[in-house]
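A single protein chain has been omitted; all remaining protein chains appear in their positions.
Let's turn to chain A:
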Amino acid sequence: MTIKSLFIANRGEIAVRIIKAAKALGIRTIQAASEADTGSLACKLADDVVVIGPPQAAKSYLDIDAVVAAITASGADAVHPGYGFLSENPRFVSAVQAAGVIFVGPDAETIAKMGDKATARAEAIAAGVPVVPGSEGLISDLNDARAQARRIGYPVMIKASAGGGGRGIRIVDDEASLETLVPQAMAEARAAFGNDSLYMERYISRARHIEVQVLGDGTDVVHLFERECSLQRKRQKVWEEAPAANLPQRVRDAICASAVALAKRVHYKNAGTLEYLYDSETEEFFFIEMNTRIQVEHPVTEAITGIDLVQAQLRVAGGERLWFSQSDIEAKGHAIEVRINAENPLKMFMPSPGLITGYAAPAGDAVRFDTLLYDGYQIAPYYDSLVGKLIVAANDRASAIDALTSALDTLKIEGIHTTVPLHKALASNPEVRNGRFHTAWLEGWMGAGGLSAKS
């Protein structure tokens, strides 16, 4: 059935984005809002607003019972979850479907399967998609470690299987170091976690983050080429682009084909993203995980393909089969997105919520600004710091970076600190301009005083 009314179970810029897509399709919009969000841009634009709970996300946007009750009461025939919050929560998806409402995304089973790293890895292997070479099971002793490391190839990374958040990780360059580091790691793991089993995988020192956008209708799956998101800080993407810079066409074809193979294997329905690590020295790529939702950085793909991904999500969820085939999709030019966060990049990225005392959207041809901002808006401290995404497109990467610089100069956000100075510094950095970076580059550059030295 075609969707006639849509409940938006999210907030911020993505809620605004979803409302615009729904309106373009003639769909009525019902916006969920916490008590802190009733004055948001999304609430101003939606046809209806439903207050779902107090400001804290745990008591509003993350409260499955409260959100499902609001959906049912609203009479909406579909729910768009956006990204974050409940978008990849199988329990929420099941509750929505049990209420007889369409979930704009894959079914609960697919989300559970692809959201678990171990099962997603197994599906990838079954689909013939390369994964980061790792130990088969856990490592029991030094002999086992030696054999596994020879098979995987140095350098390897050893982790305590009971550890988390980077604790107990060691990088091992060769067999001589392995002889000392494995017993050490085991002793430490035993002391820290009461369990000395280790896991080992190939260490990719200068990995790039490349991801492939897919769109499926449950039977057919197409890819919409790749994005590169290697510029990251604390594992948060800062700057994203499509296509990836300096990626050999042969690699692009292979990585996109592998994404389609995996998505087809799980009969993927709706928009999804397969994330890979890419080693530009060996030209190898490895699947790491799948995100079963729309991503923050989807606009760069829209800019190069001309396909509106959120509208496509709504049409597929409404029961349409894909209305184009792979050969109809062409990538043209180059697009870059930068995330404008309410943070002070010159003061350790301290959050900077507050009142917007002046605002002007960026100007320029092929400039897009997806935002929650308006003049006089009070940015609350309860949610993440993303206030806007500046997207520019041009014929080639160098022109896109020039367009980004001009657009950043015309964007005016007053009353709070933002990450605009960071993006200006990146846009003028020779290594960024040459596309020579990896996922650890930005933090290394900042650690060396790159940001303060520039501005």
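The definition used in the following text is that a residue touches a chain if its C-beta (ideal position, glycine included) is under 8 Å from a C-beta of that chain, and two chains touch if they have at least 3 such contacts; residues count from 1.
What we mean here is this: contacts and distances are computed from a predicted model.
Missing chain, UniProt protein name, picked from "Sugar ABC transporter permease", "FMN-binding domain protein", "YwgA family protein" or "Biotin carboxyl carrier protein of acetyl-CoA carboxylase": "Biotin carboxyl carrier protein of acetyl-CoA carboxylase". Screening A:G75, A:G319, A:P381 or A:G447 against the full complex identifies A:P381 as the residue touching the chain left out. From the set A:P183, A:P351, A:G364 or A:P421, the residue in touch with the chain omitted from the display is A:P351, counting the whole complex.
In the full complex, chain A contacts the hidden chain through residues 55-56, 342-343, 350-354, 381-385.
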